[in-house]
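Worksheet: the structure to be examined is printed underneath.
Yeah, one chain of the complex is gone here, protein chain that is, but the others are all in their spots.
Labels run A and B following the written order; every chain starts at residue 1.
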Amino acid sequence: MKKYALFPGCSLEKMAASYYRSSVETTKKFGVELQELEDWNCCGATTYSYIDELLANTLVARNLALAEKEGLDFVAPCSACYKNAYFTNKYIKEDPDLWEHINYALEQDDLQFHGSIEVYHIIDIFAKEIGPEEIKAKVTNPLNGLKVAPYYGCQIVRPRKNGEEFENPQFFEEIIDAMGAEPVDFAERLRCCGASLIMTNRQAALEMVRVLLNNALNSGADVIATACPLCQVNLECYQTAVNEEFGTDFKMPVLYFTQIMGLALGLPRKQLGIGSELVSAAPIFSQVMVKEGK
Amino acid sequence: MSAKPTFSHEISNLMYKSHGNPTKSCIQCGTCAGTCPVAEYMDQTPRRLIGMINANLKEEVLASNTYWFCASCYHCTVRCPSQIDIAGVMYAVKRYSIWNKSYSEDLVGPAFSEAFVKIIARSGRSYEPILAPTYMFSMEPKEFVQEAFNATKMMLKGRIPVLPTRIKHIKNFQEMIRRIIPIGGES
Partner (left out) sequence: MTQTRLLIIDDDPDYVDGIRSILEKANYEVDVAYNPQDGFKALESKSYDLLLLDIMMGRGAEGVMVARKINKDPNLREIPVLIITGIREQMAFLFPGQAVHPRFLPTDELLEKPVDPKLLLEKVAALLQEAKEKKAQKE
């Protein structure tokens, strides 16, 4: 059983507890164990890296060093956490002075960064480590006819990690396809949802949410699949605010892709944290015969 | 020796370790402005802001809301034909404005960032309910009600933490931070 250090980040503790649960439950089905990183600290999201990049790198390096101590590769389900961890890991290894300086700070917490582990987003585990073929083989409850909008958002594909495709990625569609569901042609799937602006520039953020919901609806989606807690909360919990602001009537369910995957794998809804949504996901269940608990 | 830096040099100096080109290589093509999902809310498009940096219009650049409205989505960065890390430029200008206290007073962004860093430095983890006052009071009544309503609904669904968590060896953690920012602690 391959084991990874799971970095939940602040949002998976409570706000996105269903993402945590469904990630652990679905990966388990493929013989992958996600073990929560012991005593992790906040990675700073997008908020403090610009005030002090050295501090931001140090705080992220502490988490990487904790995973290294366990001898485990690092997995983050949050795209912002993933981006921070990925680039800190990369930048430290490229800069010996930075590396030395950060280790000097980590020493205070009896930690050292050796640069020996890899950083993944949880969607990488499904797309690359497990792969669509194996997913297909394990699906017991193919989600035939369910139209899913694959919402990539920003920071999984941007900035570019390693020269990969950023204008027309397909890995999310492939995963949805492997579940037996239908990935819809969602033109705005790479457009930012504005989560980082919801507190500081509400008007702009709500408009960004509106554009995405509208596009998902027009593309015929029954549900939006997300791979980031910030996107999920922004697209789901602010739908009422969007409706009030723009006189719209969106009732678009927004689930984590791991929750939808769990349904395809026949896991009970409760085990996937389904039921804590503010916009009910019930309409999709009437379309998909879910054989629970098998 | 080096001549006195202009404003655009100052920004380049902040980005001397940057992973993209300096703003000087901008060809003003406008790909960033066309890509940016927040552009219509900015008083200057990203293209114009970069042009203004290159023209050393320091006061105008700092007074702009553009760099605080950047959502860090990096769409401009990956598309820039001159390989400028435009989101990185926005970060550099934010840093400049925080270090020099020269951002526009009516923005929530700076106070939010500062409150966020404070919570992390104190407890190692972020905690929404402490952060809330920094932005809730800047809201319009309608937004305030929406936000409180949302928070209540999320609370009922068990999605908001009741107590803040902190990491175990908080003293070690703070000593670690002090080695990066040498302020505070016992004298």
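The working rule: contacts are C-beta pairs under 8 Å (C-beta built on N, C-alpha and C of every residue); 3 or more make two chains touch, one makes a residue touch a chain.
Model, not experiment: these values are computed from the prediction.
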Which residue of A:3, A:28, A:69 or A:101 touches the chain not shown here: A:101
Option touching the unshown chain, where A:52, A:124 or A:222 are the choices: A:52
Touch residues of chain B, complete complex, unshown partner: 1-2, 4-5, 9-10, 13-17, 98-99, 114, 117-118, 121, 178-185, 187
On chain A, residues whose C-beta touches the chain left out of the figure: 51-55, 57, 97-98, 101, 104
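The criterion applied here is as follows: only the chains that are shown with their structure count from here on.
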Residues of chain B touching chain A in the complex: 17, 19, 37-38, 41, 68-69, 71-75, 77-78, 85, 87, 90-92, 94-95, 98, 107-109, 112-114, 116-117, 120, 124-128, 131, 135, 139, 142-143, 146, 149-150, 153-154, 157-161, 165, 167-169, 172-173, 175-181
Interfacial residue positions of chain A with respect to chain B in the complex: 10, 13-17, 39-42, 44-55, 58-59, 62, 91, 95, 101, 104-110, 154-155, 158-160, 166, 190-192, 194-197, 199-205, 207-208, 211, 237-238, 240-241, 244, 276-278
